[in-house]
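Apart from one protein chain that is not included, each protein chain of the complex appears where it belongs.
Letters are used for the chains, namely A, B and C, taken in the order the chains are written, and counting of residues starts over at 1 for each.
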Amino acid sequence: MKRAIPLHEAVELIPDGAICHVGGFMGVGSPHRLLSALAQAGRHDLTIVANDTAMPGRGIGKLISAGCVRRVIVSHIGLNPETQQKMIAGEIDVELVPQGTLVERIRAAGVGLGGVLTATGVGTRVADGKPTVEVDGRTFLLERPIHADFALLGAHRCDYVGNLDYTLTAHNFNPIMALAATTVIAEPEEIVPVGVIPPDAVKTPGALVDHVIGRMD
Amino acid sequence: MKRAIPLHEAVELIPDGAICHVGGFMGVGSPHRLLSALAQAGRHDLTIVANDTAMPGRGIGKLISAGCVRRVIVSHIGLNPETQQKMIAGEIDVELVPQGTLVERIRAAGVGLGGVLTATGVGTRVADGKPTVEVDGRTFLLERPIHADFALLGAHRCDYVGNLDYTLTAHNFNPIMALAATTVIAEPEEIVPVGVIPPDAVKTPGALVDHVIGRMD
Amino acid sequence: MEAKELIARRVAREIAPGSLVNLGIGLPSMVANYLPAELGVFFQAENGVVGLGARPPEGMEDPNLTDAGGGFVSAVPGAASIDSAMSFGLIRGGHLDLTVLGGLQVDAAGHLANWMVPGRMVPGMGGAMDLVSGAKKVIVAMLHTQKGRPKIVPECTLPLTSTRRIDLVVTEMAVIEPTEAGLVLRETAPGIGVDDVRAATAAALIVDGAVPQMELGQPAPV
Partner (left out) sequence: MEAKELIARRVAREIAPGSLVNLGIGLPSMVANYLPAELGVFFQAENGVVGLGARPPEGMEDPNLTDAGGGFVSAVPGAASIDSAMSFGLIRGGHLDLTVLGGLQVDAAGHLANWMVPGRMVPGMGGAMDLVSGAKKVIVAMLHTQKGRPKIVPECTLPLTSTRRIDLVVTEMAVIEPTEAGLVLRETAPGIGVDDVRAATAAALIVDGAVPQMELGQPAPV
């Protein structure tokens, strides 16, 4: 059983310089309370692995605006001009990864694979400096796993075993990131008693979840 | 929308010599009506990719007993002495694959990866004749994707879009196999109207499913 | 007819009944407006829904149901929520029948560039590289020129999205099919002649006999 922790305790778990997987897609499905609190706490030199950096004032965008982030590994920054400005100013390193490759690289770290062999990016700039592997006459890029210190997840419901479910397009990277970090912190929209989420509806088994952020005061 | 087809039509789709992914774990979650009908129809030279060959008289075991199978790619045959006898007699070729490697090889075929880089089997007989790839100083086996002509799935519920869900330990290989075959045939325990399986409960989107076997007469 | 509407209407005619389709944001997303519901087409958005529907009436939006551009959408009956691994499993595993994407450049080899302008615009590739590499069919829907400069060029000067040859280019002037032999002019828009297309295209075009005019009506349901 996992006791839910207050938001400020979750924030204290995450030090400056941490590498964080952050769930969400343009802010949908992100752990919004946790991201806001991290921005307010003035964390710095974070590495953020996520689909995108949302937009200014929303989700990961708050961390970008507050100067918390040193590096991002993302598929897209097109809707956050601040990320682009800070990239050009040399304040943030940006590694752009094709979205499907990004999710597979995170999954590889989570399920113990040595890397990802993908056709995506072959012959493009994405292939620069990367090894290739031939399988049955076809060429694939070897893309490396991405593990993180923390996975910061937005979930729909959570029980006190730590089981999570997700809803609609708020799934996105969350279920995969739950597998690929040393410490997994979930921010659910709702906490429910054990047994309310039936076994077939659980999408992240509680064994993967280290901390659950409690209800708002 | 997909009209459900009668069992005999599903059987007719599958020719002698077909390569078939078959869901199920010791028979739990297998498409039992379809496997019985295939055995009765006297199909031969099938290649079966599955976790195991169940036991005589159950699931895939019926295909083995009826002499339908020329080759199996499985993780375990320990509970089916007929498979072992036919292997020793040279009637069935058996490729044994570690269970986790097997599911990843099927998934790789299903999601378009060039292969699987895994630590499982390194330095054992499983590695014989297989290429290895070094990533960050660690050695991984390169295991090849396994695609099939057909995926024969046991599902819990199905709607007329072809959406599937699964229950308890009857999930097993089914959701992954749904991705990795030219033709996907699902045998649900129950067919329900569109909308009864809510979006968050769908585990195999109907777009992956080619044929649904109708209710019993 | 406005250029973008014309393009969207023409692309809509390429969509087979019952197929699984991904529409890029912007112009490509307009294609859905010209498809009859009876076709039973399912739209997939890479952020995680199969069965994307129209924007809901005001007040009925759900913050957890958006398209890949972040706009509110609805879910059609029979929709499925999926995570990013399944979403890109569908895309990269060859399960997507068609993707319609915007383009910055298409070249004589049928290569597409649509994800960055070095030194000027670096939005990132999002799912574009996966879509072009993985979908069964790729249609590029774009304006024929940008500020008068041709976007169909002998060889892309912008970074490629994929080395896969795309299947069709639809612009407000023409329908062009990249083939092994080069770019074949298949159709011209109403009021546009072959020479007009050639003048607006930097790459060589193969013209084989009379070039028919684009059909723009809705495809017939089957």
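Observations on the model:
The definition used in the following text is that a residue touches a chain if its C-beta (ideal position, glycine included) is under 8 Å from a C-beta of that chain, and two chains touch if they have at least 3 such contacts.
No experiment lies behind these values; they were computed from the predicted model shown.
Counting contacts over the entire complex, the absent chain touches A, B. The omitted chain makes contact with just one of the residues B:Leu38, B:Ile77 or B:Ile92: B:Ile77.
Contact residues of chain A toward the unshown chain are 1, 107, 109-113, 159-161, 163, 179-180, 194-195, 199-200, 202, 205-208. Taking the complete complex into account, residues 25-29, 51-52, 55, 74-79, 84, 87, 94, 96, 98-101, 103-104, 107, 118-126, 156, 166-176, 203 of chain B touch the chain not shown.
To be clear about the criterion, only the chains that are shown with their structure count from here on.
Between the Cα centres of chain A and chain C there is a gap of 29 Å.
Look at where the CA atoms of chain A average out and do the same for chain B: the two points lie 32 Å apart.
Separating the centre of chain B from that of chain C, both taken as means of CA atoms, is a distance of 35 Å. Chain contacts: chain A has residues 104, 118-119, 166-168 touching two or more partner chains. In chain C, the residues touching two or more other chains are 49, 75, 81-82, 85, 88, 92, 134.
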